[in-house]
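Of the protein chains in this complex, one is absent; all others appear in place.
Chain nomenclature is as follows: A, B and C, assigned in order of appearance, with residue numbering initiated at 1 for each chain independently.
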Amino acid sequence: MNLPSDTVLSGEQLGKFVSDIFGNHMPFVNLLGMEMVYQGMDKAEIRLPWKDDLMGNPILKVLHGGVTAAILDTVGGLMAILHAVSTWPSVSIAQLQERVGKMSTIDMRIDYLRPGKGELFIATAEVIRKGSRVAVVRMELHNEKGTHIAFGTGTYMIG
Amino acid sequence: MNLPSDTVLSGEQLGKFVSDIFGNHMPFVNLLGMEMVYQGMDKAEIRLPWKDDLMGNPILKVLHGGVTAAILDTVGGLMAILHAVSTWPSVSIAQLQERVGKMSTIDMRIDYLRPGKGELFIATAEVIRKGSRVAVVRMELHNEKGTHIAFGTGTYMIG
Amino acid sequence: MNLPSDTVLSGEQLGKFVSDIFGNHMPFVNLLGMEMVYQGMDKAEIRLPWKDDLMGNPILKVLHGGVTAAILDTVGGLMAILHAVSTWPSVSIAQLQERVGKMSTIDMRIDYLRPGKGELFIATAEVIRKGSRVAVVRMELHNEKGTHIAFGTGTYMIG
Partner (left out) sequence: MNLPSDTVLSGEQLGKFVSDIFGNHMPFVNLLGMEMVYQGMDKAEIRLPWKDDLMGNPILKVLHGGVTAAILDTVGGLMAILHAVSTWPSVSIAQLQERVGKMSTIDMRIDYLRPGKGELFIATAEVIRKGSRVAVVRMELHNEKGTHIAFGTGTYMIG
């Protein structure tokens, strides 16, 4: 989406625009192969197909713990930003970029439940503490069979 | 280091062999460009040169939070394993691989202190809770100017 | 329950005995006024009636954050121990006391969602990572109206 920076967005357009930034304009997200799945403003979902580059221990053929942390931080950040923009009136792309540039992860906890085995990994998130300046988000990682691989909890600065 | 699996290692050889596994046989570690710096059995250090693929927000030109989490998890895991093997008598490579294969991160917290700006990132770790089955490790990330970027705390299953 | 130390317990008796230790033989649990509610071996529940001694900020009349942390650590520890003993065959009280004495909290995260207002607080827990040596438990705190006050996650050494 290459739109003039004074284009005004609101509601669902805003959500899709944010998803597009995450999915297509973050080099590290592309390096890993994460794909944003737009699900509305109340839910965030990212899919990550297995590739050998994501392996930690090559004997076990499982995701490196850092991949799990990276996808959970990303889906948590996406959720926090969708939550923030859902409370805004319409904004221009220039304003959106300025405000998104100030958002950041404050802290994150990852709980590794089972080895990261699978063909496709699905990360989801929901906001558990809503605020105008800070949001707390819970994240989960499952594989394509529904096996629960990890939990995450992240605290994000959003305004 | 391609050695027969019945080669017996001890002490410093064991430490260097473990560093070699982390630095040269973990695909995700190579994808990011992490370099292990062997510092003895009591300290772990990993260096990561900047490259554009590691960017989150391309406007700010900073590390994606997932890169920070990945390098901190890796240096924490390396430290936990060095701590574990430092308490073992000599072992064969086959035994080492079997035992290392059972080690895993249980949980991890990352505190993001400052934006991940720099040319070279240095992650270090030390054990704060020593045990035969579980080790707790504190990790730090700095850039080449000594700016403190993040803290981590990880709990690792080691035996 | 004052039973001879060579009394052999199993199954539900064991669970009730552990609940009794937590509810009646831990001075700090009594100081706060926590009450164990036996719910079987798969679930832990503790109730805590409001009293003014538990206040942090007296202007707001809410629980001190340390009370929230204390009840969540307690219900998480109870859940971890119930999980551990549920996998044991029958044991004597002497053996149980020896093994319970070795159990401990390794780490815990608390997420404070809303102010701790209410007349009765209900803490519940479930195991999310089962192991023979380490268990990871998620905890929740609600008030008598169902308002969700806090989440917790704890990692416990159980064997």
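Convention: a residue touches a chain if its C-beta (ideal position, glycine included) is under 8 Å from a C-beta of that chain, and two chains touch if they have at least 3 such contacts.
Since the model is a prediction, treat every value here as computed from it, not as a measurement.
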Listed residues A:8, A:41, A:60 or A:157, member touching the removed chain: A:157
Among C:44, C:110 or C:134, residue touching the chain not depicted: C:110
Selected residue (touches chain absent from view) among C:12, C:35, C:53 or C:144: C:53
Residues of chain C in contact with the chain not shown: 25-29, 31-32, 52-60, 63-67, 69-71, 73-74, 77, 97, 100-101, 104-112, 115
Positions on chain A contacted by the hidden chain, ascending: 106-107, 109, 129, 131, 133-134, 136, 153, 155, 157
Interface with the undisplayed chain - residues on chain B: 109, 111-113, 128-129, 136, 138, 151, 153
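Please note the rule applied: only the chains that are shown with their structure count from here on.
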Copy-to-copy rotation for chain A and chain B - C-alpha atoms, rounded to a multiple of 5°: 180
Most widely separated chain from chain A, with each centre as the mean of CA atoms: C
Separation of mean Cα positions, chain C and chain B [Å, integer]: 34
Inter-centroid spacing, chain B versus chain A (mean Cα positions, whole Å): 25
Intercentroid distance (Cα basis), chain C paired with chain A, Å: 33
Where chain C touches two or more other chains, by residue: 109, 129, 136, 153
